[in-house]
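Note that one protein chain is taken out, while the other chains of the complex remain in position.
Then we have chain A:
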Amino acid sequence: MNVLSLIIKREFIAKVRNKSFIVMTFLSPFIFVGLAALVGYLSSMKADVKKIAIHDETGLFVDQFENSESYEFQNLSAIDVNIIKDSILSKAYEGLIVIPKKDNLNELQNAVTYVSDDSPSMGLVTKIESTIEDKITNINLLSEGIDLALIEKSKAEVSLNLTKASGEATVKGLNEIKIVIGGAFGYLIFMFIIVYGNLVMRSVIEEKTNRIIEIIISSVKPFQLMMGKIIGTSLAGILQFVIWGVLGGLLMMITTFVLGLETGSTMPTEAISSGAVPLDTDIVATIQSYIGEILKMPLITMFVSFIVFFIGGYFLYSSLYAAIGAAVDNETDSQQFLFPIMLPLMLAVYVGFFTVINDPHGTVATVFSMIPFTSPIVMLMRIPFGVPVWQIIVSVCILFATFILFVWLASKIYRVGVLMYGTKPSWKELYKWLKY
């Protein structure tokens, strides 16, 4: 067996046998599903009905407030405001709406008060405001002699139909689906780089602290050792992701069945496929058209690009992690070097979620999908929106050229660094190592 595959095998086995790896691999899906189930359960619970008192001196508005699932309104107009405030409010009510008597109704616009010790939710504030607004507006309209029924009749509602130039109909909300899919891919790469890049770094540091490194590199080239580590660790990571995927999927299905509808809202497709929801034909049609749209996305391009960018991005970053591991003696020393690595990664995620959503083919998004340190994330988020093939190719070429350059640079730092003990290197020192 050649040495590279030996190293890959050892790294893989060392990672997979590690207790924390095993625990994480098999526990995480349970934690995740447990959390999801908890959220589903909590959101399905009925919230307490909150009682709101109304003291309406005009008598015009009291009937306009309709009770809802969350709020129950009670007319306390007969009782003096101060008495309500002093004795009743704190005992039985969430809050009190005070509508004073005014000669001119328009003066009410700034005169209504909401009294409560807790700050009210935005929803409640909007509800109160709009209820009073509507009533005043209606009274005003009536006083100007305008027929309310007429207004109601003249109201029009427009629903925009989306089509492409080719004439195919598209579905609303598709951009959101695209950003979710692209975002999931990009985020997956982001997480993978951070988690497994760190593992690579730790494994390098471990060899240094165990002092076995010199024995190893008297047998193999540092470059081989570094690549073996990166590949072996990534294989362990991929295995972990696959197990998570399978376990998570299984558990999700099981919980969906067990809890019936309760997680159904978060997992519409599964709930539907399990037949737990009484299906409306309209919903089916819409879902079918969504699925059709998803299938129409450049799926093969997306998948191939995901693999290519995943490999390029992960290798680029983990070679940097390996170099850092080689340069320091322990993990605490690595912080100053880790920050510059995190920066472009965070930037990529922000650009992805803020710029790509609004303008997937704008200058900012395009530029960041070319820069090798951000392209694996940004480009993947752009691809569902349809990126010209030449751009993908250029981006991949830049990524892999940078990847080769950095692996080469990192292996130089690695070569020198693994044999350095007791020195906490500065950036200047690292630069010197490149020239050794």
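What we mean here is this: a residue touches a chain if its C-beta (ideal position, glycine included) is under 8 Å from a C-beta of that chain, and two chains touch if they have at least 3 such contacts; residues count from 1.
Keep this in mind: contacts and distances are computed from a predicted model.
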item: Chain excluded from display, named as in UniProt, from "Deferrochelatase", "ABC-2 type transport system ATP-binding protein", "Rhodanese-like domain-containing protein" or "Carbon monoxide dehydrogenase"; value: "ABC-2 type transport system ATP-binding protein"
item: Selected from A:154, A:218 or A:363 as touching the chain missing from the view; value: A:218
item: Touch residues of chain A, complete complex, unshown partner; value: 1, 3, 6-7, 10, 14, 18, 206-207, 210-221, 415, 419, 421, 432, 435-436
